[in-house]
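Apart from one protein chain that is not included, each protein chain of the complex appears where it belongs.
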Amino acid sequence: MSITAQKLNFVYNAKSPFAKHALKNVDLHVESGEFVAIVGHTGSGKTTFVQHLNALIRVQSGSLVVDNHDLSSKKLNLKALRGSVGMVFQYPEYQLFADTVLQDVCFGPKNFGVSKEQSEVLAKEALALVGLGEDVYNKSPFDLSGGEKRRVALAGVLAMKPTTLVLDEPTAGLDPRGKKEILSLVKRLNKEQGITVVMVSHDMDEVFENADRVVVFKDGEIVYDLPPSQLFQNEQELVAMNLELPQMARVLNVLRQNGIVLQGDLRTVDDVANALQNLKGGDC
Amino acid sequence: MDIIQLTNVSHYYKTYDEEGNSSKVVGVENVSLSIKQGQFVALVGHNGCGKSTLAKLLNGLLLPDTGKVEVFGMDTADRSKIFEIRKNVGMVFQNPDNQMVESIVEDDVAFGPENLGIPQAEIVERVQTALQQVGMADFAKRTAHKLSGGQKQRIAIAGALAIRPNVLVLDESTAMLDPLGRKEVLGVAKQLNQSGMTVVLITHFMEEVLDADLVVVMNEGHVAKTGTPMEIFNDEQLLAEVGLQAPRAVQLAKKLHKAGWDVDSNCTDATQLGGKVCQLLRKN
Partner (left out) sequence: MFRDVTFGQYYPSNSFVHKMDARVKLLLCILFMVGIFFVTSFVGFLWVTLFLALAIGFSKVPLKSILKSVKGIVVLLVLTALLNVFFTKTGNLLVDWWIFQIYDDGLIYAGKMFLRLVYLVVGSSLLTLTTTPVDLTHGMESLLKPLRIIKFPAHELALIMSLTLSFIPSLIEETDRIIRAQKARGADFDTGGLVQRAKAFVPILIPLLVSGFRRAEELANAMNSRCYEGSTHRTKMRVQKLGWRDAVGISVVVVVFSAIFVVHATKGAWSNLVPWLYF
C-alpha cells in the first residue's frame, strides 16, 4: 500500500555530543504497487529511513503514514502495521532459529495470532512462492545452502501476507545465480501480487534493471527521486557522490552525448542490443 | 616459477545425519593447479563450488585427503613446515569483523609479527609499512570497529602483509563490502600485485576478474576451466553451466559483435563501448 513521509527528521543520540542528524526533512510518496529503489552511501540515512517504515525506529518529528497507519501517533497498532509491512533485513538468513524450515516460516504468522494449522498453510504457500518444495519442510534451516537460507528467511516474511515489502540489500553476499533468483522473485511479487516494494541496494545494475523509481539519499536528505532512465543521465553528479553507474546507462549516456537517442525504456543488455540493432537496421 | 603446486587434490567434509551416520561431501575433487610467482589469479564460481575450500588448502588450514599441495616446494601436510608455509601465504577472509584480534588498529596488525617472535623495533617498522601499503597509516591508533567495511578489510590485509608473505590470498574478502569498499580492497590488491606480490582473489563478482592474469572457474568441487578473463567470458556455455555472467558491458559487446557489428568483442569498458558504437553508427 502507499507510503507518505512528510518532513521526516531523525537525530541519533539527540542532546549529546555524538548527536547525528540521520534524516533531514525527508518527503517521499510511494504509490501502492510501485517498485522503488533506495540508494546512497553507508551512513546516508537510507537504512534509518526504511526502518521507520515498520516502526522499528519511531518517528521523532514529521509525519509518516504507511498503509493508513499513522506512524507518528502514540496509539499506533504495531502488530497490524508489522503484519502489513514486511521487512527483510540485510543477511536475513542470520535470523533463522527454528528446528525445521516450516517452523521457522510459521514464526511470523503465529506471532500475529494465526492458528497453528493456518500458519502452516501460509508457510507452505510462502515457501512455494520462493521456489522451495516439500522436501525442505522438515530440514534444519542451518543445513541449507546460502541462497536457500535467504529464500527461507524471505518466506518467513511473506508468510505474514504483507502488502508492502521493505528489503535492505536483499542480494548482498549472494552469487550471481542467487542474486538473480531473489531479484526475479521480488519482481514477480511486485508485478503479479501487486506488493509495493521498497528496496535498498548498492548494486546499480540491479537497480537500473528492476526499479520503477530510484530515490537517492545523501547525508540524510533525498537528493534525487527519478525513474532510473532519467536519474542515471546525471552522470557527473552521481560520480561526484561516489555512486557507480549502471553499465547500460553508461553506454546510453555516451550515445546521448553524441546525439543518438534510443527509443523506449531500455534496461537490460538485451534491450540495448535490440534497440541498437533496430536503429542500424532502419538506417541501412 | 611455480610457487604453489596442487596435484590431484581432493578434500571432503564429513556431515552427520540425525542418526549420526556420517557421509562425505565434496569440498574439492581432483584439482590440479599451479600458480606462478607474481601472477594475479582469480578463483571464481558460485557459492559452494569449492573455491573457499581450495583457498584454505593453500596455507594448510585444510589438508588434502588425497593428492598434494606444495608451497615453495614444501608439502602442506608436513606439520613441521606449517609456519614456514603460512609465513609465505598470507590470507584474508570474508567478514572483516571476525578477523580482528585486537581492538586498536596497530595492535591488530602487529599480531602476526608478534607471533613470529620478531624483535620489537622491527615489528613497529613492519606495522607502519603494512599500514602504508594499504593506505591506512593515519588510522594506526584508531579503534577498528568504528571504521568502514572497506577500511577494516584493508587493515586485515595489512595484518597479513606484516608477516611479509609472498602470496596474498583474498578469500571472498570483497563479498560483504559495498561498491566503494570493494573498489578500495581491489585497488590495494592490484597495487600489491604490481609491486610483485602474487595475489589469489576468490570472488563471484565477475567485474573483479577483468584484470586477472589467470581465471580459474570452479564448479561442484572441480576446476571447470582455466584461462584468461576473455577466454572465460567467451565460453558462454560454460558460464551458463556454472551460473556466472560476464560483466554487462562485455555481454553487450559480444552480442553486437555476433550481430555483425565491428566492435571488439573483448571490450570491457561501457564508456569505450558506447564510443565505438557511436563511431559505427555515424559511418552508416
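Each chain gets a letter, A and B, in the order it is written, and its residues are counted from 1.
Everything below uses one rule, namely that contacts are C-beta pairs under 8 Å (C-beta built on N, C-alpha and C of every residue); 3 or more make two chains touch, one makes a residue touch a chain.
Predicted model, so just to flag it, every value in this text is computed and none were measured.
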Can you say which of B:G27, B:G90 or B:G221 touches the chain missing from this structure? B:G90
For the chain left out of this view, which of B:I35, B:L54 or B:A110 touches it? B:A110
Per the touch definition above, residue among B:V69, B:L131, B:A144 or B:M218 touching the missing chain: B:A144
May I ask which residue of B:V71, B:I163, B:V209 or B:A270 touches the chain that does not appear here? B:I163
In the whole complex, of A:V36, A:V59, A:L96 or A:A123, the residue touching the missing chain would be A:L96
Full-complex touch with the removed chain, picking from A:N111, A:Q230 or A:N278, is A:N111
Absent chain, residues of subunit B that touch it: 56, 59, 61, 83, 86-87, 89-95, 97-104, 106-108, 110-120, 123-124, 127, 144-145, 156, 159-160, 163
Residues on subunit A facing the left-out chain by the touch rule are 13, 51, 54, 56, 79, 82-83, 86-87, 89-90, 92, 94-98, 107-108, 111-112, 142, 156-157, 160
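As a working rule, only the chains that are shown with their structure count from here on.
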Indicate the whole-number Å distance between the mean C-alpha point of subunit A and the mean C-alpha point of subunit B. 30
Subunit A-facing residues of subunit B, complex: 45-48, 148-149, 175-176, 178-180, 204, 206, 243-245, 247-249, 251-252, 255-256, 259, 261, 270-271, 273-275, 277-278, 281-282, 284
Applying the document's contact rule, which stretches of subunit A touch subunit B when the two form their complex? 41-42, 145-147, 172-178, 202-205, 242, 244-248, 250-255, 258, 260, 269-270, 272-273, 276-277, 279-280, 283-284
